[in-house]
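Only a single protein chain was left out; the remaining protein chains are all shown in position.
So, subunit A:
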């Protein structure tokens, strides 16, 4: 586990995190659908006294047609590219980024790896190296910059989408993979903002499953 700032004092199976992250997109769609439903229904179907109905194999997970456990019908929802869903996914990432930066810097300071960053390039290197390593067990494959505050980061095999494969063919795989990219965009924005720098992050799939992240900061260095 060399290269991991967080150390190996207490570990869990990496599959736990992978499986959990894969659930974020469907969950986000379902949350939006549920919120829409309760906003449109006249009576509140979500009273606080309602007891938790355990999820079972034949329980509809949302009002999206055919949305049963283990299925992919949720991705057919028209909500999938709505701002509500994408903002939520981005926020999952953003919140994680903000917290993760703090945790990594704490461990970095303890092991004397990092004390402070003096310029934005170092922050982006930190993203490429330590953030990516802790989340995906690998470093970013390429980092380029125009030295005017714009950075391009390339992960040639982005883990979160690398196993997506739609039954409807490759173009559908690409369309649906895109939605997953809001999560890492949020992570990067959260990390960079935690150092006090505002930025816009966008991502595109260059050659599946390679992903290019474009980061535009307001810093000119």
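The rule we apply is simple: a residue touches a chain if its C-beta (ideal position, glycine included) is under 8 Å from a C-beta of that chain, and two chains touch if they have at least 3 such contacts; residues count from 1.
Operating definition for what follows: contacts and distances are computed from a predicted model.
Visitor: Just to verify: the chain that's not displayed, which of "Trafficking protein particle complex subunit BET3", "Postreplication repair E3 ubiquitin-protein ligase RAD18", "Ribonuclease P 21 subunit" or "Large ribosomal subunit protein uL3m" does UniProt list as its protein name?
Guide: UniProt protein name of the non-displayed chain: "Trafficking protein particle complex subunit BET3".
Visitor: With the full complex in mind, choose from A:40, A:55, A:146 or A:171 the residue touching the hidden chain.
Guide: A:55
Visitor: Return the single residue from A:26, A:184 or A:209 that touches the missing chain.
Guide: Of all options in A:26, A:184 or A:209, contact with the hidden chain holds for A:26.
Visitor: Please identify which residue in A:92, A:132 or A:213 touches the non-displayed chain.
Guide: A:92
Visitor: Extract the touching residues of subunit A with respect to the undisplayed chain.
Guide: Subunit A touches the missing chain through residues 1, 4, 6-17, 19-21, 23-24, 26-27, 30-31, 34-35, 46, 48, 50-58, 61, 68-71, 88, 91-92, 95-96, 99-100, 103, 134-135, 137.
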